[in-house]
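Just one protein chain is left out here, and the rest sit where they should.
Letters A and B mark the chains as written, and numbering starts fresh at 1 in each.
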Amino acid sequence: MAYNNNRVSKWLISGPPLLYLILFFAIPTLIMAFAAFRFPGDYGGLLPLVGTNDAGATALLVNSENWRDYLTLENFGRFFDDPIYIELFVKSFWYAGITTLSCLVLAYPLAWLIARSPKKYRDLLVLLVILPFWSNFLIRVYAWMIILGPQGYLARAANGVLALFGVGPVQILFSHFAVIVVLVYVHLPFMVLPLYANLEKHDMNLLDAAQDLGANTWQRFWRITWPLSLPGVFAGAALVFIPALGMFAVPDLVGGTDGFMIGNLIKQQFLDSRDWPFGSVLSIMLTLAVLLLAAIAGWLGRGGKRDAL
Amino acid sequence: MHFKQNKVLWAIAGLVYAFLYLPLLIVVIYSFNDSRLNAEWVGFTLHWYHVLFADEQMLSAARNSLVIALITSGIATFLGTMAGLAMYKYKLRLLPVLVLTPIAIPEILMGLSLLVFFVTLNFTMGFVSITLAHIAFCIGFVAIVVRARLQGMDEALVEAARDLGATPFNAFRLITLPLIMPGIVAGALMAFTLSIDDFVITYFTAGAGATTLPLQIYSMLKIAVTPEVNAISSLLMLLTLALIFIAGKLAPGALHAE
Partner (left out) sequence: MKKLLLALLVAAGAAHAEDVLHLYNWNNYLAPETVKRFEAECKCKVVQDYYGAMEEMLAKLSAGAKGYDVVVPTGFAIPPLVKQNLVQPLDKAKLPNLKNVDAGFMNSPFDEGNKFSVPYAFTTTLVGYNDAKIKELGLDPASWAIIFDPAVLAKIKGKVTVLDDSRELFAAALMYNGFSANSTNPEEWAKAKETILKAKPFWAAFNTQSYIKELTLGNIWVAHGYSSDMFQANLDAKAAKRKFGIGYVLQKEGNTLSLDSVMVLKSAPRPDLAYKFINFMLDGKNSSELTNMIGSGNPNAASAQFVQPDIKKISAVFPDAEAKKKLVQLSALEGKPLRELNKLWTQVKTAKKK
């Protein structure tokens, strides 16, 4: 009886989101992911599998004899043929990693303070974190281009200081540094909010008890707050790392000649080169890499929790 | 907690807020800038607000964006909360993957996929197709935050309520829901933000004549993104803020974890 009830409520709760995601995400995406095994059309799109046959009727063109002309693994081969693609993956993971770490360092104290502030201010402080992100993305990046540009105050101040040491002016805009700054900025709220949501529920009595037992501030943080907040850290890291990985607009706008990332490469396949199959291969590889990483993180996370308990 | 150490933390938090608001300050200030370039300060003007109020296309694009973002965040929060609860309570295999993949998959592939999908179904593209697509990529964000809120939560309260004879629904409504509310609110805010700012997926799922603000603005990139965009951005922020405050007044406590 209890088991049965559990089954019913399980489907009641997980059914609607599952159905929605299958219908409006999984099915459409699988159609396109299948493109990875097909040939590109000569003029863009894909080599059609359905078309007019010799008799002039619409029919499936592919059959058991000619399927090799329509289906292939060659697109995956291309990915491994040239080390460029793997190198680009490594570079993008590196950038996304730095972005995630920087976001965590900036977001943690802020989220912790908001969670500990008086209840009546909490919502306002949370709102203030996300408010700037309701202005348009492009305009925000433009604002950074003004701040980092050669005429901007930041660049002028930095170069003024450098000049004192006899170092020539450095370019801030169109550099790796600019890409990281803007990536951190764009993703920061997606770290603060999950952290806040998690930290907000922590039981202050635990910390007080620890203090009574003579634990100092750092001990209390490392032994109690940090382990308890790990689910929030993992959630925030996922919501920053994954989107940062596929970002192409930021490197495009502020990255200069070295700002080419995996997201730019994928965009190039689908648009400029009209090579949807290879674009799909790259997308599948990226998604698999992320899922693998998530599985590892989940496994480590479970281990971490066991230690904390 | 010691005040002294809070002071250091507040200083860091202040710097982070400054980091968040420095670009926004420029966005707002430059909406009053007497230059087409959006790049250097020339002088004060209200010109761009006049331009904006005469620009029917920009205003309707902003209206569309706001409506789509509101509907999206409503539905995505509802479905995402269910997904977060389900992932926390039950050992599921498919749902966690389906929740994470829309975030991981390159937007351009998802946009093209949905376009092909809608075309195959002979679905007329427009607001509905955009909204359906936005919900699909927002669910994951909400689900992940809600689950992070639930993890490590004290189950004893819910069990106590059940022992006292509360139905599962009542136990959820009276105990679980208020407890996870901050997670839900955080998720809703993220969904709204993602929807109102999305370009790639919107581009592919928009039909003829259905423009959103990001679509309108990206098309200006080549010529010049004029301060008119700063003006509409500033106003949209004010409007959203006002909407939230009105909602807070009408339903006090809706945002709070009681």
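By definition in this document, a residue touches a chain if its C-beta (ideal position, glycine included) is under 8 Å from a C-beta of that chain, and two chains touch if they have at least 3 such contacts.
Small disclaimer: the values here were computed from a predicted structure and weren't measured.
Shown chains touched by the undisplayed chain in the intact complex: A, B.
Touching the missing chain, out of A:P17, A:P109, A:P231 or A:G255, is residue A:G255.
The residue touching the chain not shown here, chosen from B:L115, B:I175, B:L213 or B:I232, is B:L115. Contact with the chain not shown here comes from a single listed residue; of B:L22, B:V51, B:I71 or B:L235, that residue is B:I71. Which of B:F32, B:W48, B:F137 or B:Y218 touches the hidden chain is settled by the complete complex: it is B:Y218.
Listed for subunit A, the residues touching the missing chain in the whole complex are 40-45, 82, 84, 87-88, 145, 149-151, 171, 173-174, 252-253, 255-260, 264-265, 268-275, 278. By the touch definition given at the top, subunit B reaches the unshown chain through residues 35-40, 42, 67, 71, 74-75, 112, 115-116, 119-120, 124-128, 131, 203-204, 206-211, 215-216, 218-224.
Simple rule for what comes next: only the chains that are shown with their structure count from here on.
Centroids built from CA atoms put subunit B at 16 Å from subunit A. Across the complex, subunit A is touched by residues 1-2, 5-6, 9-10, 12-13, 16-17, 19-24, 26-27, 30, 38-40, 79-80, 82-83, 85-87, 89-90, 92, 94-95, 97-110, 112-114, 116-117, 120, 132-133, 135-137, 139, 141, 143-149, 151-153, 168, 179, 182-183, 185-187, 189-190, 192-193, 196-197, 199, 213-214, 217-218, 221, 225, 229-230, 232-234, 236-237, 240-241, 244, 248, 255-257 of subunit B.
If you check the complex, the residues on subunit A that touch subunit B are 9-10, 13-14, 16-18, 20-22, 24-29, 31-33, 106-107, 109-110, 112-114, 116, 119, 123, 126-140, 142-147, 149, 151, 185, 188-190, 193-194, 196-198, 200-201, 207, 217, 228, 231-232, 234-236, 238-239, 242-243, 245-246, 249, 263, 266-267, 270-271, 276, 279-280, 282-283, 286-287, 290-291, 294, 305.
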